[in-house]
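All protein chains but one are shown at their positions in the complex.
Right, subunit A next:
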Amino acid sequence: MRPIASVHEIPLGEGRTIAVDGEMIAVFRLRDGSVRAISAVCPHKGGPLADGQIDLKQVICPLHLNAWDLRTGCSLSGQQDVAVYPVFIDDDKIMLGE
């Protein structure tokens, strides 16, 4: 469990890519205040998922509009699933880990 970013770095409803030990993680701050993290690279054609639009459930890749469930990483449009990472907010820091 460790801090990977400050909540103030991610505007409400958007995502940012953060590098953790050489891995690229797209971290999203949902409009209900919670955070989610998934692998940053779209398995379809390598699009930057942190640039996608989100709601409380899904992220839409900006390149070809494929969608993934932010909580499970499951594809919602027939692509491969993506890895999810456990994240939560502690004070104003985003923590990675259970």
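Assume a residue touches a chain if its C-beta (ideal position, glycine included) is under 8 Å from a C-beta of that chain, and two chains touch if they have at least 3 such contacts; residues count from 1.
FYI, contacts and distances are computed from a predicted model.
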*What is the missing chain called in its UniProt entry, if the choices are "TusA-related sulfurtransferase", "Sugar ABC transporter permease", "Inner-membrane translocator" or "assimilatory sulfite reductase (ferredoxin)"?*
"assimilatory sulfite reductase (ferredoxin)"
*asked:* Need a quick check: the contact residues on subunit A for the chain that isn't drawn.
replied: 3-6, 8-20, 22, 24, 26, 31, 40-41, 45-60, 62-67, 77-78, 93
